[in-house]
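With one protein chain held back, the other chains of the complex are shown just where they sit.
Here the chain labels run A, B and C in written order, and each chain numbers its own residues starting at 1.
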Amino acid sequence: MKIYQHKTQYYETDQMGIVHHSNYIRWFEEARTDLMEQLGMGYDRMEAEGIISPVLEVNCQYKSMTRFGETVSIETRVEKYNGIRLELSYEVKNAETGEIRAVGNSKHCFLDREGNLLSLKHADIPAHNLFLSAMQKH
Amino acid sequence: MKIYQHKTQYYETDQMGIVHHSNYIRWFEEARTDLMEQLGMGYDRMEAEGIISPVLEVNCQYKSMTRFGETVSIETRVEKYNGIRLELSYEVKNAETGEIRAVGNSKHCFLDREGNLLSLKHADIPAHNLFLSAMQKH
Amino acid sequence: MKIYQHKTQYYETDQMGIVHHSNYIRWFEEARTDLMEQLGMGYDRMEAEGIISPVLEVNCQYKSMTRFGETVSIETRVEKYNGIRLELSYEVKNAETGEIRAVGNSKHCFLDREGNLLSLKHADIPAHNLFLSAMQKH
Partner (left out) sequence: MKIYQHKTQYYETDQMGIVHHSNYIRWFEEARTDLMEQLGMGYDRMEAEGIISPVLEVNCQYKSMTRFGETVSIETRVEKYNGIRLELSYEVKNAETGEIRAVGNSKHCFLDREGNLLSLKHADIPAHNLFLSAMQKH
C-alpha cells in the first residue's frame, strides 16, 4: 500500500504562520479516499451504488507544526471493522524527515440513500472483504 | 433591505496575517443567500423546487486588507436579470469605518435537476418577479 | 454568557447533501473565539500581547446531520484549566429544535512568539483569572 502524500498549500495556513488545525481533518479524508481507491473500492463507486459512509467521530492530536510548502505523508490503517462500523487511524508525518505532525482516528458507519444503517457484509460483499483483509494486514 | 454582515474568523486568515482572498468569494455567496432570503425566496426553497443556480463567473477586486476579528458588511445588488441570466454585484466594507475592502460580481443561470437551462419566467414566476423588482429598486 | 450561533452556508455542504464534518472543527473555533471575547479577552488581544494558543487536540462526535440554511448554537464550556493547559467542550445543537448535532472538545496550551510554553498565571494574569472564573461557573 502506497502512503498518501499531501503538499501543504498557502490557503491552508493561518496567521499563526502554520497550517490551520482544521485542515488535518480534511487530510484524513484525502488519505481515507486514497486508501479506498488503492483497495479497489473508490468512494465514488460506493456512492454510485448508493452507499454513503458518514463520519461518526474524528479525533486529532497535534504533535508539531506543519509549515507552508511542506509535504506530509499520511498513513491510514484499518483499526477495526465488523461490517457495520469502521475505525481508521492516521499518522501524519513530514514526508522528508519523518517527524510526526499529528495522529488521529475516525469512525464511520454505512448508510443507504434513505439513511438506513447498512451492513456491508450484505450490502457490498467485495467491499466488506477488502476492509476485512485491510484490517488483518497489519 | 438589510445589509449582510460577516464576522471574520481565525480560520479565514493566512500566514500573510490577513483574510485569505478566496474567502471573499464565499462571502459573496453568503450575502447572495441572505439577499434571496430577504427577497422571500431562500435558496433552499429553490433547490427544493428542483431549481439550482450555478455560478457562471465570479470576479473580485481587492482594495484593502481584512484582518481577523473585523466585521465586514457585504452589500449585494441585482445588476442585470432577464429571466435566464442573473448578474449580482458586491461591495465589501469594514462595517465600522466603511472602508472598502473589495468589490466584485457574479453571474448565474438557472438549471433543473437534469441540468437543462431554465427560464425563471416560466419555471418560478414568484422568484422571477422578485428578481425583477430587486433589479429595479436601485 | 450568550450562546454562540452560526448560520450554515452553502459552501459548507458536501455532495452528501449535509454540512461537511470538517466545518464543525471550525465552528468550535468560532465559538471559542466568541467565548473569549465575551470573557473580555479577545483572541486578537492575546495575539497582540504575543501569546498564541495552539490546538493540541480536537475531538468531535457527530450525532445528527446539519443541513444547509440551518442555524446551529454552539455552547462552549471551560472544562479544565490550570494556567498551562486549557480544555474546552462544545455542544452543537439545532438552534430552533435543540436537537444535538455534535459534541466535542479541544485542548490548548499557550506559547510566546518564540514558541516557548507559557503559564498564563504569570504571562497574563487577567486572562488567567478569567479562565479560572469561567471554569468555576458551571
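Here is the rule we go by: a residue touches a chain if its C-beta (ideal position, glycine included) is under 8 Å from a C-beta of that chain, and two chains touch if they have at least 3 such contacts.
Since the model is a prediction, treat every value here as computed from it, not as a measurement.
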Exercise. Where the complex has a chain not shown, which of B:Cys60, B:Val78 or B:Ala134 is the residue touching it?
Worked result: B:Cys60
Exercise. Of B:Ile52, B:Ile100 or B:Met135, which one is in contact with the hidden chain?
Worked result: B:Ile52
For this session: For the chain that got dropped from the picture, name the residues of chain A it touches.
Result: 9-11, 26, 29-30, 33, 42-44, 67-69
Seminar exercise, completed: Hidden partner sits against chain C at residues 10-11, 13-18, 20, 22, 68
Seminar exercise, completed: Per the touch rule stated above, chain B touches the missing chain via residues 15-16, 18, 21-22, 25-26, 29, 47, 52, 54-62, 65
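The definition used in the following text is that only the chains that are shown with their structure count from here on.
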Exercise. How would you label the chain A and chain B contact, same or different, if same means the shared numbers make up over half of all numbers there?
Worked result: same
Seminar exercise, completed: Separation of the C-alpha centres, chain A versus chain C, in whole Å, is 24
Problem set entry | chain A and chain B: spacing of chain centres that average the CA atoms, whole Å | 33
For this session: Can you tell me which residues of chain B touch two or more of the remaining chains?
Result: 10-11, 68
